[in-house]
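Heads up, one of the protein chains got dropped from this complex, but the rest are sitting where they should.
When the chains are written out, they are named A, B and C in that same order, and each has its own residue count from 1.
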Amino acid sequence: MSTETLLEVKDLRVHFPTGDGLVKAVDGLSFTVDRGDTFGIVGESGSGKSVTNLTALGLTDRNAANITGEVLFKGRDLLKLGKEDLRKIRGKEMAMIFQDPFSCLHPFYRVGDQIVEAILCHDKIPKKQAEQRTYDLLGAVGIPKPKERFRDFPHQYSGGMRQRAMIAMAMAHNPDLLIADEPTTALDVTVQAQILDLIERVKTEFDIGVILITHDLGVVSEVANKVMVMYAGRAVEMGTRDEVFGNPQHPYTWGLLESIPHVDHKGSKLVPIEGAPPSLIRTPNGCSFHPRCPHRFDPCDKDDPEIKDRGAGHPDACHLSAAEKTRVWAERQAPRTKAAS
Amino acid sequence: MSKKRFIRLFAVLLALSLFAAACGGSDDGDTTSPKDVPAGEIPVGGTLRIAGASDVDFMDPASMYYTLSWTLARGVFRTLVTYPAVADFEEQNVLVPDLATDVGTPNEDSSEWTFTLKDGIKFGPALGNEAVPGVTGEPITSADIKYALERVFIPSVGGGYPFYYDIMEGTDAFVAGDADEITGIETPDDKTIIFHLTEPAGDWPFRMAMPASAPVPADYAAGFDAEKDSDYDSHVVASGPYYVAEWAPEEQITLERNEEWDPDTDDVREAYVDVVDWKLGFDNDVGVQKVQGGDYEIGLDVSPQGPALEQTLADPELSKRLINEPSLCTRYVFLNTTVEPFDSLEVRQAVNWAIDRANLKTLQGGPITGDIASSIIPPGMGGYLSTDEYNPFGTDGMAGDLDKAKELMAAGGYPDGYDGELLFVGASDPPHDKYAESVRADLEALGFSNLNVKTPAFPNQYTQFYGIPDKNVAIGTSAGWCKDYNDAFTFLDPLFSGDNILESGNQNYAEIDDPAVNEAIATATKTPFGDERVAAWEEANRLATESGAWVPWTWDNETIIYSENLVNPIYNTFFSHIDWVVAGVTTAE
Amino acid sequence: MAWGLYGDTTAVVGSPCSESRCGTLAGEFIGEKDLTQSSMEFQPLGGGPPSGGEEGEGPGVVARTPRQIFWAKFKQDKLATMGAVLVLLMILLAISAGLFEKIRDIPYDHQFRAGVGLNEFGSPSPPDATHWFGFDDLGRDLFVRVLYGARTSLKIAIIATGFELAIGVFIGMLAGYRRGWVDTLLSRLTDLILSIPFLLLAISLSVVRGGSEGMVIFLITFFGWPYIARIVRGQTLSLREAQFIEAAHSIGASTRWIMFREILPNLVAPIIVYATLIIPTNIVAESALSFLGVGIQEPQASWGKMIASATQYVTYGAAWWYMFYPGLLLFLTVLGFNLLGDGLRDALDPRTRE
Partner (left out) sequence: MLQYVIRRLLWSFVMVMLVVMVVFLIFFVLPGGTGRKEDGRASPVAVMMAGRNPRPELVKNIEERLGLDRPVYVQFGRYVWNALHGDLGYSYQSQIDVREAVFHRLPATASLAFGASIVWLLIGIPIGIISALKRRSLLDRGSMLFALIGVSMPTFWLGLIAIFYFDSNLNVYSVGDYASITDNPAQWFATMWLPWLVLAVTFAAFYTRMVRGNMLEVQSEDYIRTARAKGLKERSVIRHILRSALTPVVTMYGLDLGILLGGAIITERIFNIPGIGLLAVDAISSSDLPIILGTTLFAAMFVILANLIVDVVYASLDPRVRYS
């Protein structure tokens, strides 16, 4: 496995000016994705996960948003590329699959044709050949009788099949980076696992990088090797899966972890995070999480903590000292473990 | 009296109310005098193009009762006697022989009339140029006249005005089905026809000039008449100089020369044009433009009104080609004498004083639409009283006198007006809606505070309100009446005689049953033709007017436009239009 | 139309027309029920559980209420504000019509006859210093008439809208909530009414029964409620799946309670928007009926009737004022309501929030 860096995001800011004020959808975000990585981005809806990736793909309306920072994809800054250059990368070198497979395929076109179209827009090959490739792709993602299903319309597919078709479409050009935005949220649990497997398989087979966006830490813990936790347009904690799950540093991460139902934690109480995500227009002073944070103290509503390694071995953005964090996390864990034992 | 007399009136009123609003006659009459062109200078041949709006009511001479139908009948059907094609109104009313050799010979008391048919009169083709064996080209006989009059009483035919003929002996038995024929019509031979009447009728020849008396081939028509609803209407056989070549309802009527017609037998019709091309369905304003632009020669049921009339009058060229003559019609507001408070003579007279006739006249389109009426019988008809000598409710400018009216209201016992509900019925079509509104405002000023105003679409005010005494219409503002022929009998008898209040199809809308008026009408009816009869009608006119049951407000003019291609346009009061059978077109080749 | 079609297939709808307009009320002229965006979701304006779950009330969090958001957005919308001003102005004019009449001492049905209001041919006289809009064909002051026309129009439109809402909301909710055969039956009923040509039938009815204010209101209501019903049905269909309704169900709330206490408050916003958009349609419908002579009768003033009476002068280029002013007021009123309605819709539609 190589360690080639595929995507490097540096201090990305995406601000939408609106009548109500400036919406800071992404506000100073940096991360790196290597080939072979499954990079999980976790956060509540509105935390900026999707915007980050759409921006990377050049799908954010540049007229409607102020975008600053750098998004280096295989060394090239995507933010500086023209529309046409970006289009050539999209679908070819970098592909994306979306949350709701029910609405992601055009209802009036046949599934097969939509994939053929994806092939033909980057490769000038005969249509017959593209169709053949589509059969292969459909077969590869586990759709039975691909030649027949080729002619079906999306509404004739089940949810899981549509997501498979989406993956087939995404893999049509053997891209380097696959961005999966909540690929399983809309699916049944059993199908979820199959799709995650498929993504994992695809990643290994094609040797690519995957960005997995989700609000579900459970999903991330299963497939991701790196994790970034986002809150209000920023990363609050970042690290390998083991680091983040084994030694979580940020109260928000704790909250997320506590809200996952664990099969092995039978009887343990699910603790929801109090309150709602903040308005992205009037973000609170200081740490943007402090209004919801049960551990807030003096500097929290004044100083904005930057994300850095605060002694835990991986970066986080919380004013609490490393020792304090360990203590508090242990305390919060205690009743759950007790109940489990 | 039958209930059908109003029908013709509809035709006139519809034409006037919807389309003709006004007419161009200035008082000096320049624009109205027909051109007297020597016969030799009238071109022969060519097509007379008529721009029309509505269709004929019927093609069947027994049923037709619209003026525009009678205009057509002038060229298609001949009658025993007819009106001469002359310009002078006095002369027009002197009947001349048509199919008959003379204007009829009465017995001593005018209860028996004898006519003799000319030689050489023949039937032409049926509608659609159908040569009917045994009919077309065959002589017209007295039996054909007899059958024409009998079928007036056959239900499947639906005669337009049988009440003019029900004085023939044996009519009742025929109507009741007890007789196969009307015994009062005697046809000793093919040329002679004798009418035996149950009562004297000095005006019988006038009734023999109406289309219903035009000959109908008995054997041919009887087949149609035997059906439930006679279809002779679509198979009419011509006796005049033209036959109906095409009749596409609401679209087109074409008349072509009837080759069987012998000009030597006809002293009235010249029949200069070869073809009459009558297009129906014109929008009034469009039709006017077409005629004035020379695309059509005559507007029939199409005449300038309102702004179009203003424009026409302002243009010296156009105003030259405008005929504006009395149509022998009176429009009136009636007050139902059986409804409180109009059972009071004073109240009726008060209303007569209160109503602003001048405003109604303005709303109609100004002085040009005819004179403001001061009494019931219109000018040109025996019994007419000129406004100068007789104007019982006259005020300056005829705008009414509210003070006098209020005095009379008080005298009638209603010093504070009347607040009971009164059904007030006008019509919705302009300008009828405006008449209603003007009268309503006047009555309100007089103290009528609770008027229940209804304005149905024309002519539903007649069929659904005025004609049904049960409805108790207190005030009607869209009523009008036109003569059938030039005798005041056709005015006063149906409208003012107490005997003629009918349960349905009533014409005496005011339901007036005044002994003095009844008496005067009866007297006049019995008086033989001449000055004495005119004087008797004048007296009846006075009494009827002063009864206050009507507020007559206009004696309508007929406004007719024609193009510069038309030669010798003479206005004929019989059908209130240009006597086209003596007109020619310059477009003839 | 096409409730028949889309009614069957609501679940797969992606096409925006599906619930939008489907047929015209009065055909050609009335314009359409311009409810293009009807599949939108509305913010509840007040009452009823907020759809977004519990509000965060933590310190420092500035979460505005839907009402505040609505006002903020509405105030920014210049066109909507203009619409509101126009509408208010018209309502003011309608209310003050009597006042004008009193001040200037010209009763609305006073006929200025020969020489003043009418010329010798009976045509209306032009505007002058005291009679700003000229005269009508009976010599009445057109300015006063036009103001009274506003009163007639608004009165009829608003009353009819009220009836339409009452019937439409009830039936729409019933159909959407009960579903099954009730829905089918009611949906077919609306289908039926929508396939009857409004104008022709209105005319026929008026001819048979006579035109009057009550008849106009009846006709507009009769042909208008299905639009409301259709929209409300759609909204109800989606609302009944919402969690708070399920919750109400689970605690055994009665159908009536759920319909009126849970669903209805959530329909307030769309209802307000549609009411605003339906009023102008009704105004035009009234004018059209009166224009064809089967609506308002004399001496009551109606813009449509005025325009109809003015028609005869138009081809001759005469009496322009008679046609122009009533039409202008009619146009401005309709425009005002449309602007306002558009603005309300945008302000209430969360998707336009950026």
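Here is the rule we go by: contacts are C-beta pairs under 8 Å (C-beta built on N, C-alpha and C of every residue); 3 or more make two chains touch, one makes a residue touch a chain.
Keep in mind it's a predicted model, so treat the numbers as computed, not measured.
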item: Visible contact partners (per top-of-document touch definition) of the missing chain; value: A, B, C
item: Selected from C:Q68, C:S254 or C:T315 as touching the chain missing from the view; value: C:T315
item: Contact with the hidden chain (one of A:T18, A:N66, A:S103 or A:S158); value: A:S103
item: Hidden partner chain, touching residue among B:D57, B:D166 or B:D401; value: B:D57
item: Contact partner of the left-out chain, one of C:D77, C:E101, C:D137 or C:D191; value: C:D191
item: Selected residue (touches chain absent from view) among A:K92, A:R241 or A:H295; value: A:K92
item: Contact set of chain A toward the excluded chain (per top definition); value: 54, 57, 59, 83, 87-92, 95-96, 98, 100, 103-109, 117-118, 121-122, 153, 155-156, 166, 169-170, 172
item: Absent-chain interface as seen on chain B, which is shown; value: 3-4, 7, 10, 14, 18, 54-55, 57, 155-158, 228-229, 233, 249-250, 281, 283, 285-286, 289, 429, 457-460, 463-464, 504
item: Contact footprint on chain C, counting only the chain that is left out; value: 1-2, 4-5, 9, 12, 14-18, 20-24, 27-29, 31-32, 34, 36-37, 39, 79, 188, 191-192, 195-197, 199-201, 203-205, 207-209, 280, 284, 287-288, 291-294, 304, 307-308, 310-311, 314-317, 320, 323-324, 327, 330-331, 334-335, 338-339, 342, 351
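Definition applied: only the chains that are shown with their structure count from here on.
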item: Closest chain to global C-alpha mean, per-chain Cα centroids; value: C
item: Chain centre separation (chain A, chain B; CA means) in Å; value: 93
item: Rounded Å distance, chain A centre to chain C centre (Cα mean); value: 47
item: Contacts with 2+ other chains: residues of chain C; value: none
item: Overlap residues in chain B, where contacts from two or more other chains coincide; value: none
item: In the complex with chain C, residue positions of chain B that touch it; value: 21-22, 285, 305-311, 356, 358-359, 362-368, 397, 399, 428-431, 433-434, 436-438, 440-441, 453-457
item: Sites on chain C touched by chain B in the complex; value: 109-111, 113-114, 118, 120-123, 137-138, 207, 210-211, 293, 297-299, 309, 312-313, 315-316, 318-319
